[in-house]
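Here the complex is missing a single protein chain, while all its other protein chains stay put.
After this line comes chain A, so read on.
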Amino acid sequence: MHITYREVEGRSPRYWALLGLIGLFVLIGLGAAWYMEHHGHIVTGMTNQIVWGMPHVFAVFLIVAASGALNAASIASVFGKTAYKPLARLSGLVAVALLAGGLMVLMLDLGRPDRVVVAATYYNFKSVFAWNVFLYTGFFTFVALYLWTMMDSTVGAYGKYAGMAAFIWRLVLTTGTGSIFGFLVARESYSSALLAPMFIVLSFSYGMAVYLLVLIASYVWTGRPLGEALLNRLAKLLGWFIAGALYFVVVFHMTNLYFTKYHGFEKFILVEGGVYTQMFWIGQILLGSVVPMLILFNPKLRASRGLLVTACLLVVLGGLAQMYVTIIGGQAWPLDIFPGWEERSTFFDGVVHPYSPSLPEVLLGIGGVAVALAIVTIGVKVLRFLPESLSDADVDPHAAK
């Protein structure tokens, strides 16, 4: 199997139009961040009850998806599946791009984004957040090294080791992201060691869906051949990742239902939580999991490019819904400081906290997605990330038979 990698030409009006559109959203996102920074968080929907809002939904989704976008590369080099090898470079690029987009949102949502240098120079090593700063930089470093081994034949021999390091690091990274929530003993909605493995499996599904969307768009828009057998494999794999993620979601809620003290919270999310209940059942479970699985596990349905793209988009939207339920639903449920007592105060004790995301928050989140897409769009033009052909004959060792 000989694969030739080539940059996309990137001179067509369509390429510039795409880059221009993405750039516009980047600018809008930055404008939203400037507006928030200038006026303070008062212009957001966030309050002293819901302290992490829509930007965190996007940021955590993007960071989790970044780890998962490395799937194809990991399968190729760690598990030795040669059919995935041509997919590995793009996999690394998408992973780095998603992490950069997510971190941009996270940083610009800080109360004092101007003090980002403080976050890089003062560390409390007991803080999971501080660990994550190292996990993020480590991820960039290992994936960059991994890409180097893939793109420079003089260091190609080290590819296996770089791939292993990146694979282990991505698992640790997602463990860290899940632990940001899992270490919060104060809140009933978090405080579970299950969140770390659950976030790892969620990353498999989110990252694969984003990767597939980027892959299909890159090949269709540049007119390069993309084989059915390859897509079929990836689609089935995505189906299994969704099933795995769903399994963890079920175990998480079943575990909570076992403990009487969590019954109120579970009833809130699963039955009485209004927008959170709808987001959970319709967004996360039905549209984000069941419908994509129906498409991806059916050989005829997944063979349709349109339905495959639909399934991936649904996984992304379902993932955002899941993050909304987890991050905002978890804060909307009041802290139980006085068990057995009804609470009332000026600080909204004992009541479900309302939250409406404001436009700047949403635009900042979309700006992060745009940054990720911009990195990919520019990346495939300046470096050789994409094989000239991913046709079955060129990729699948069984296709030639």
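Note that in this section a residue touches a chain if its C-beta (ideal position, glycine included) is under 8 Å from a C-beta of that chain, and two chains touch if they have at least 3 such contacts; residues count from 1.
In this section, contacts and distances are computed from a predicted model.
Look at the chain that isn't drawn here: its UniProt entry, checked against "4Fe-4S dicluster domain-containing protein", "Tripartite tricarboxylate transporter substrate binding protein", "NADP-reducing hydrogenase subunit HndA" or "Flagellar hook-basal body complex protein", names it "4Fe-4S dicluster domain-containing protein". Annotation: of A:Tyr15, A:Phe183 or A:Phe297, A:Phe183 touches the absent chain (contact as defined above).
Taking the complete complex into account, A:Trp52 is the one of A:Tyr5, A:Tyr35, A:Trp52 or A:Phe248 that touches the chain left out. Here the missing chain is touched by one residue of A:Gln331, A:Thr377 or A:Ser391, and it is A:Gln331.
Taking the complete complex into account, A:Ala130 is the one of A:Leu18, A:Ala130, A:Ala229 or A:Ile378 that touches the chain left out. Contact with the undisplayed chain is limited, among A:Leu110, A:Ala229 or A:Leu270, to A:Leu110. Counting the whole complex, the residues of chain A in touch with the unshown chain are 39-42, 46-49, 51-52, 110-112, 115-116, 118-119, 122-124, 126-130, 133, 180, 183-187, 331, 335, 337-338, 340-349, 353-354.
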